[in-house]
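Before we start, here is the structure in question, set down as structure tokens.
A protein chain is absent from this complex, but the other protein chains hold their places.
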Amino acid sequence: MSSSEVRREHVGRSVGRVDGAAKVTGRALYVDDLPARPGELHGAAVRSPVARGLLRSIELDPAFDWSDVTVVRAEDVPDNVVALLVDDQPVLARTRVNHAYEPVVLLACADRGKLERAVAAVRLELEPEPAVLELEAALAAETVISGPDNVQSRYLITKGAADVEAEDRVAASRAAIERALAGCEVVVSGRYSCHHQEHLYLEPNGMVAWWDADGLHATGSIQCPYYVQKGLCRGLRLPAERVHVTQAVTGGGFGGKEEYPTMLALHAALLAQKSGRPVRMVYGRREDIEATTKRHPAVCEVTTGCDRDGTLRVLSLRALYDAGAYVTLTPVVLSRGVLHAGGVYAWRDARIEGLSLATNTPPSGAFRGFGAPQTLWAIERHVDRVARELGRDPAELKRQNLLRVGDSTPTGQVLRGSVGLAECVTAALEASGYRDKRAAPPRVVGRKARGIGCSVVLHGAGFTGSGERRLQGKVAVDLRPGGRLCIRTASTDIGQGTETVFAQIVADAAGVGLADVDFATPCTTHVPDSGPTVASRTVMVVGSIVERAAQKVAARVRAEQAAAGGSFAAAGDRLLAREGAVSALEQYEPPGWVAWDDARYKGDAYPAFAFACDVAEVEVDLDTFEVRVVGFWCAADVGRAVNPVMCKGQLEGGALQAIGWALTEEVVWRDGRILNPRLTNYIVPTALDAPPFETFLVEAPFEHGPGGGAKGIGELPMDGGAPAVAAAIEHATGLVLDGLPLTPERLLAASLARGEVKP
Amino acid sequence: MKIELTVNGVARTLELPPLLRLLDVLRGPLGLTGTKEGCGEGECGTCAVLLDGEPVNACLVPIGQCDGRAVVTVEGLAVDGAPGALGRAMAEHGGAQCGICTPGMMISAEALLVARPAPSAGEVRHALGGTLCRCTGYERIVDSVLRAAAERRGAGEVGP
Partner (left out) sequence: MSVADLARYELAVPRALPEACQLLAARVASGEPTLLCAGGTDLLVELGMAPPLGAGARPPLCVDLSRLPELGGVERVDRDGPRIRIGAGVSYLALGRHALVEGALPLLARMSHDIGGPTIQARGTLGGNLATGSPAADGVAALAAHDATVVLTSVRGERRVPFAGFQTGYKRSVRQADEIITAFELEPLAPGSPWCWRKVGARQAQAISKVAFAAVAELEGGRARRFGAAMASMAPVTATLPATRALVLGTPLAGLDGEALDRAVAADTSPIDDIRSTRAYRAHAARALARGFLRELGAAV
């Protein structure tokens, strides 16, 4: 049965959340709501106060009573590595620290008050060393902290004239792209920077770990149970069957609970092992902000060439990403960054170079958008600049150059279909009244000026290139008594609605009611490894095999029904009685045409892209430079909206994170330490700061997507908000800002620099 | 210190250190874990409860100040354990995603709806101004509250 034959009763409808009742009555149990296990201890980490230094000794205050405090140090860790891409990050620092807040000692105690005092009674003797704290310093490499030059990973994408064969491709392609630029009628250059962003999920990271006859158990607030399992197996030298990782109801993640929980689980597990007691570690907000990952700061240098009529031809872009002190997932983040650097435009010649650099800041990590928001900020701001140089309206210039079916991206990927880009642009511009608002001079009422701006972005769904093929994500759908179907997957619901959307897909695929579908608690012991809950892959990639598995199980029941009659439930029960278990395990296989060359970074980077056009309207106070976003319109090509309300909720929530990143969110550092690790001074938007959102769903189905063509959209909304807001501010005030965040203080400084401020 | 209060309509007598945070008393001895802790500093509003009908941050209220007073938590907004109009609207219209802010949002919304059964969208935003949500962008929370208000007006339902 092909998906087009499925009757759709649930997919496409905005059914309520299946986990809604538990969440709105307070019954849903998040990690810190789990009842204490008998004998449970609280755990804490003692962290480095300095950004870089040699660890000379660890001294436990002899005057303190340590009798009921468990102490774990580096030498207690069986294999002192946090298993990710590269084995450079220790579970606990041993001889040196590479960033502030790096964990050095772990403590556990039943009494929380005593635990706090115990933390204060640990003295770390550290000999500080010169630290590299910013991208510029890392690049200058006067102090080298990683490899020969602080460069930690590197990518090069070449297309057209830049795609040269040479011994030294880096240099040869650079020369080639410069020649191509020299041949262009209009050449424009710019430099665009962006900053750390804290995820600020409202539930901090947390984990409970305990040991029993079956081995190690860890339950917590996590996106990717199998990542945690892998890390525990490695760090504690355990076989996978002895490690049981379970997701508790999770209060938001956005990437911040992708790799970090592995570290936290290791800490809790080590304390639990040494103390022989269950150990709970739930971070307070301050520790969560200080110690966990952030979005990578980045700088992009961009030069483009175009025709006088605005046809974009040549792109040269170099992106520098601040990796922080350890590799963690940075190479993958940078990869996604360079793969999105061309934006939504059809470049004839392109050279995109990406470098990640090590600094002595806490490791940068996964964050919704995963590297793409940084390069898309750069390219969108840059195309606005080209429009300014040409005297064109930016939205029109963008529209003129949009990728179409048959065009190719910088990796040479030819877009085969499912490109609703032009429709998105039309929908967002029309709904927002962009053209009229833009045609007239910015509206100034009293001391307030209004402006409007737009961005157009894309986001690849699923793992990059050959990633999905390597990953081999699996799910199972089981038949249960009474004709019920149970989905077993490691794709977690962290708020984005996995449980509901999967249930909709299964209900339609199997032809059963929504209430007949269950979702098994994601636990590595009971659910197959579906791959991580990241990369906008849950609905499109995992959802497609959920759909297939449901179809297979239902087909068995229907066959039984056809053979011996009775209801679906009765036929199912007969099958179960006869066979004991009826289940379908499906494994993901990307479409056959997906071809990717990892060595040369060429080919089909993603099976499908989601697209969006964002329009922001702002009001700027000309006295105080306060910026309010007064309207936000987003039209997104989602392929197929499985649940339109939830889909819009994702788009709006992501857009507000992007607005926060653009306007107010700023991690302030001094000597590698964070000066504002609190909600009172790391400023995320409130309900009064959020604009009214108008969100439009464009559906250009992706033939291999579930539910009739769904594409992944989890990250897309993070991409376009910042450049749209910056363009709107530029329209309102004439101030061109190429570095985030766009705080009033920076607007004032820019205005002073232009010599135009008067109160 | 001996503290007598009602929690979700039930009279309780507690013997507790008086400066314990109401939040910890609810989540600990009273077993009401629906009230969440997102910051412990009054900033996020996930710990909001009604204290004598007003929404307050349970992380900033010493239990000793609750003697003789009435506390309502998110659990107390349910009707026989099932969601009321507000809860249903949040679950069905996108007001809850990860759900960690939802208890606080519902408490703040409840306080508003009792005082103003037919609020404007702007009034809803003001009422929710002290509760952060990182998932939804707020649009659908506002929408859910407005829908719940309409339903409650229609059904004549009143809050607890």
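The first chain written gets the first letter, and so on, giving A and B; residue counts start at 1 in each chain.
The rule we apply is simple: contacts are C-beta pairs under 8 Å (C-beta built on N, C-alpha and C of every residue); 3 or more make two chains touch, one makes a residue touch a chain.
Here the structure is a predicted model, which means the values were calculated and not measured.
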Using the touch definition up top, pick the residue from B:Leu5, B:Leu20, B:Ala91 or B:Met106 that touches the left-out chain.
B:Leu20
Just name the one of A:Leu60, A:Ala431 or A:Ala749 that touches the chain not displayed here.
A:Ala749
Among A:Pro62, A:Gly113, A:Gly391 or A:Gly592, choose the residue that contacts the chain missing from this document, as touch is defined above.
A:Gly113
Interface residues of chain A (partner: the chain not displayed)
65, 111-117, 120, 284, 286, 447, 623-624, 626, 628, 664, 668, 675-676, 679-681, 683, 685-689, 743-745, 748-749, 752, 757, 759
Interface with the undisplayed chain - residues on chain B:
1, 17-21, 24, 40-43, 45, 48, 51, 54-57, 59-62, 64-65, 67, 108, 111, 126-127, 129-132
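Assume only the chains that are shown with their structure count from here on.
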Distance from the mean Cα position of chain B to that of chain A, given in whole angstrom
30
Within the complex, chain B is touched by chain A residues 14-17, 19-30, 32-33, 199-204, 249-254, 284-285, 494-497, 645-646, 648-649, 652-657, 678-680, 684, 686-688, 690, 692-693, 695
Looking at the complex, which residues from chain B come into contact with chain A?
27, 32-41, 43-44, 46, 73-75, 77-78, 81-83, 86-88, 90-94, 96-103, 106, 121, 124-126, 128-142
